[in-house]
Structure formats: C-alpha cells, structure tokens
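Removed: one protein chain of the complex. Kept in place: all other protein chains.
What follows is chain A.
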Amino acid sequence: MQFLYEPIGLSHFLAVGAFLFVVGIICMATKRNALGILMGIELVLNGAILNFVGFASPYFREDNLGLDGHLIALFVIVLAAAEAAVALAIALNFYNNHATIDVDKAQELKG
C-alpha cells in the first residue's frame, strides 16, 4: 500500500486520460447503436480534457500550461456539447426517416 503515501504525478493523470480515450475509441468501433457511438465520442473528449487539465495543473509541474490548458478544456467542453446536439439531431432525423438507428443499416449514401 506504499502508493497511498506518495503524491500522485502527472503520469497517473495521463494514464487515466489514456484509458478513457481508448475505451471511447473501442466504444466507437464496436457499438452499432448511433447513440452508443456518440457516448464513445464523449469519453474520448473527456480523456482529452483530462490531459489538458493535467498538463495545466500546478500540482504536477512547475512550468505548466496554466490558464491556457483550462481554457482549451473549456472550449472542448462547449464544442462537445454542440457536436452532441447536431449528431443527436441527425440521429433522430435518420430514425424518423428509416425507423432504425443501427449504423450498419445507414447505407443510402453508399455507392
């Protein structure tokens, strides 16, 4: 239990971010439900936010990103909200027109 007595470093933060990123990627690759893919994207973006904030944190590094990291994380959050709104609208539209949200069935634009 030695690790409970030691302060965590930036590596731990980056590892958590990497894990969320990879889980999100696998989620995007394996889900057939369009909304499941959206949730995967959310996880990927959260991994990115975690990395930015970790690099911005004064607890971990002396020469950190500071305010820039926080602001980039905020922009990512806002853009993720916008992306979710549009993607959801598209998914609902697809569902209305085709009565399915299975992305494997979305083949209308296929050549």
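Just so we're on the same page, a residue touches a chain if its C-beta (ideal position, glycine included) is under 8 Å from a C-beta of that chain, and two chains touch if they have at least 3 such contacts; residues count from 1.
Definition applied: contacts and distances are computed from a predicted model.
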> Under which of the names "Protein-glutamate O-methyltransferase CheR", "histidine kinase", "NADH-quinone oxidoreductase subunit J" or "ABC transporter" is the non-displayed chain listed in UniProt?
Replying inline: "NADH-quinone oxidoreductase subunit J"
> Touching the missing chain, which residues of chain A?
Replying inline: 3-16, 18-27, 29-33, 35-36, 38-40, 42-43, 46, 49-50, 53-54, 56-61, 66-67, 69-71, 73-75, 77-86, 88-93, 95-96, 100-102
